[in-house]
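Notes follow the structure.
The other protein chains are all here in position, but one chain of the complex has been omitted.
Order of writing sets the labels: A, B, C, D and E. Residues in every chain begin at 1.
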């Protein structure tokens, strides 16, 4: 059993980490921190864990030494504090946006300030196993990509890598309210947030920089909040290069994902669920990707879906940990999702 | 044109009052107050009113003289302030819970403190036209009942008045999130409040005192928050007195409501909508009531439904105003509700 | 009072026509046909109309002479039958897709068969008042555009007319389940259709031909079914021509819609509802349009929203009828929509 | 590995059985039957299973010999056919309502016809492990109770067994649309079934007979369809016997469930989830039970919640199978449910 | 299980050895309906289109 700690355990990502790690046969959760709720039971905030644990939050300064440590929220406002906490973990998984962009200039453009700890950027390995599995086997600092970025990268990368599409792609991301975290404001009140199709990022959503960095494509991203709690879907418009056939596109996906445990290619001609549908993935670590192609016009629609808190966050972190520790990658990630739902 | 003012215009009840009064041919809205948003446009908070008005909120102390004045929130914490504001309106419609219970002892039991202005209670006429139409014609102070109370009273009163049921009834109220108002807390975040069946008042909900006061019955009330923004449904279990027939129950409802413009009796044997269904009433001033009866066991189920912000609040106030002013009762209340929805 | 008839009164569009026409001071509904439900009360299928009408459906062959006649479903399978029915109305409003595309070749491409009555196409005036008001004043055959087409055309046309954008635009339509009508199949069962982000038309949705026809643009359209009953939102990606400023875009919208009673331009920098949001429009005849623009990249996002059954169908028909009859265009279309919802 | 078969694998209960059995380390699914879909892949109907199995449905007559056999739908219309199928399984788990009521007279009253195979009733053991664990260890025919019945029985039985409450209880059941199965009719179309509070069984719901049979109480049941796909909540009004204290009630629950792996007692004074909430249980095999008590009036509210397809159906069957086979009862039932959701 | 390439998407289609002539099988990858048009050698072809409308 290795010892795991969670910094920021009371948030939504923290809750999912707890759910998965409590069910992990190789891991003991030794601490989850919360500044606000130190001393309170974790099942007070995560009621699905009632009966599974007697753990209570500890204050960050009480964090013990850990084998693996998960950071769930940005800690850049206090780089020294972060360094102190990070030193208590042999391997650190960072789920915040802090270390996702390799280039500090990109960070500046998208986050509106200088990166306070650029020295961390070089060491951080991206926690997307499908692209970085080999690096993850030895990484001591892992930065998990954003939820819509993960879906987009997994949907686009096989095509980009095989040079089947032109560079410019437009990404239309749709995301549920849990994407805003547990501390969202008045605009996320149920009466305001229900039933919305809220175009909250009309142009230039931050995740587009992550997509471009990972795939080399020129991504332009819009994001809409939809009336769901969990779930991300990205609908991407791309243009195939001249001569590209549907068979070539399928072949690229098949080559990329035939042996991946958590990516399925969903592009069917019949049935109620022909393309990736996030509702089928709630609680699961799958990212489903699919496409539709019109060879005549070379219009290509690429679709990705996942649960933002699982494959879009905590699940990617646990999968990365499994890789890092040399365990079966699927450990504690077996839940396949539900239907009907 | 008479001059209307709204104290607390930025809340959900305030928004519905604005919607209805802006469409009222006899009424000019001269002011809506907001402490927090004084100087801001009302359509900033009530986006459905964009294009309909250029009104901005004023601070309460700027409230001008009005013919009719609507109070939307409790003002008992500052009885002197309330008196000052109330003096600016010739007729006052109070939508808060302040004046609903006639007996200060009941107020104490249900609200946990002494009533700060018991002298107001005697003059307040209940803003439920179906029971108090005649008094409303001359009332200068009207207290609109609670949303679940209105539905329950309208569903039960014909049976109670005709002495068809035993005194003890149990009321199961279901209500959407707008029932908590625009300033609800973290527990009403979309991610927490979505998909709930939240038994927030297992026993003794406050509205049971209003129901008992109006009908003379011994009501016991439970309330559950459901995943809707608007809408109230009450499901009431009663026991018919020996010998009561289904025909007698129907007759009592028919007698009570045949000429009421805003109460429909819905108890059908076929179709998708056999009993009162709040979703059909969104935005409308109807209260639908219905029942099912098993003569053998004398079990009687009584059902009521309405939109908490309309017939459960602002609509009752506007209907009461129409009566008080001698206008057609239905003025500005013509929207019938939607299907499908 | 003029006499109105509805062919196909039992569908969702038929229900909305009934709701609006029953509230129209100049119109008497003399008949609503249904083959399946002939003899049944209309409020059996449209429960929101209970208490408002005692009308029952008649079989199509019983349709009396009418001043205005609304066709709600395709009648091309039986052109002779259609002609017979149409002859009973002096002015015909066709809400089906039958007459929307002027060019029979386009019809063939998008509907997969020869147009059975191409002779009708020339006379049909498009029931989109903002573009065709003058023609509508004298039209005897009006073809109401598709719901997502209407939203897209109203969002794009001011920019296309002023030549502010390049021709190629991509349209991402989102639509609720009522868009499939009351006779949808098993794939629209609640357990299957709830919570979906169903990309049901990945490329080449039929409405793109209508958009191109009306605006002259080269539109490429994708459509997603979302978990709503009513409501359409279109999110359009366009590229501004070199040198175009945000001010020029705003000016184009303002010029086009300043005097339009049912189009609002919604593009705000603050608040919870910065862009067109369909939930605010349920039951209302507004089409809200908005945009976001990045002058540096010339990326332009254009957004439109409406209620598919109202401004996207029955409301456009009633507005067109008001124009045709010389009445105030807003008659019977006064409901502004709700908030919160 | 034992061999399992599912008769009626294409329904919602069949899908959940497949999900759980495919993840069960001791079980191999050898066949799932479907009359309608024989030869089709099971993941065509159950898309959450894509990637997990290549199984296709077989016609019932192709059902091979099995160690355990699950019947998901009523087979009473063809008792001989049923007998033939049942003979292919050493142990049969029947999830239909066929064998739930021990007394054929009760069956007649609630199902409106003579029981066609009363000889089966005596042998059927109720598949509710908390009440019948010892019998299940040797049972060869198991009848799984109804979803709302299970929740009610688990919520009430500790109080009934300890004689803490009076006999008459009223049960208010709330259930999502999956409770109607995959073959529901037009009244379950998304546009009709969304947003409902549909009182579909105002008095005398069939499950009340099951509750009375199991607990000895006189249960009266109402049922409401709510806008959820999965989930059952029962809210029960009972009256405590004179002198009963809250401590006694808690003690009864604790005694009954302290060692039960799948029942939790949820009755808290603080937090967002104080009482059993079905949304937290989606996909999980928990039944949460809770209560609120007013000693002065002896009013007692008892609340139960579960996922109708899991603990309310397929999960109870799998748990019963685990007991019957001598395995750890929790095998394949480890998913705890999600938050937020 | 025999494997054959789907004529629609070239994905692997699993066919039981005891499959009958004219039986319909489905491709797991694209869910196309495929007909067994010959058993030996095994030949599968797209089944006659029963176009399912999925529009709204």
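Keep this in mind: a residue touches a chain if its C-beta (ideal position, glycine included) is under 8 Å from a C-beta of that chain, and two chains touch if they have at least 3 such contacts.
For clarity, every value in this text was computed on a predicted model and none was experimentally measured.
The chain not shown here is touched by just one of D:74, D:167 or D:268, and that residue is D:268. From the options A:3, A:41 or A:298, the residue with contact to the unseen chain in the full assembly is A:41.
Of the listed residues B:20, B:139, B:175 or B:197, the one in contact with the hidden chain in the full complex is B:175.
In the full complex, the hidden chain is touched by subunit A at residues 39-41, 43-44, 50, 54, 56. In the full complex, subunit D touches the omitted chain through residues 246-247, 250-251, 254, 265, 267-271, 274.
As a working rule, only the chains that are shown with their structure count from here on.
In terms of C-beta pairs in contact, B-C outnumbers the other of A-E and B-C.
Relative to subunit A, the most remote chain by averaged C-alpha coordinates is B. Mean C-alpha positions place subunit B and subunit C at a centre distance of 35 Å. Centroid to centroid, with C-alpha atoms defining each point, subunit A and subunit C lie 39 Å apart. Within subunit D, contacts with two or more other chains are made by residues 12, 44, 50, 178, 182, 191-192, 194-195, 227, 229, 272-273, 277, 340-341. In subunit E, the residues that reach two or more other chains under the touch definition are 31, 54.
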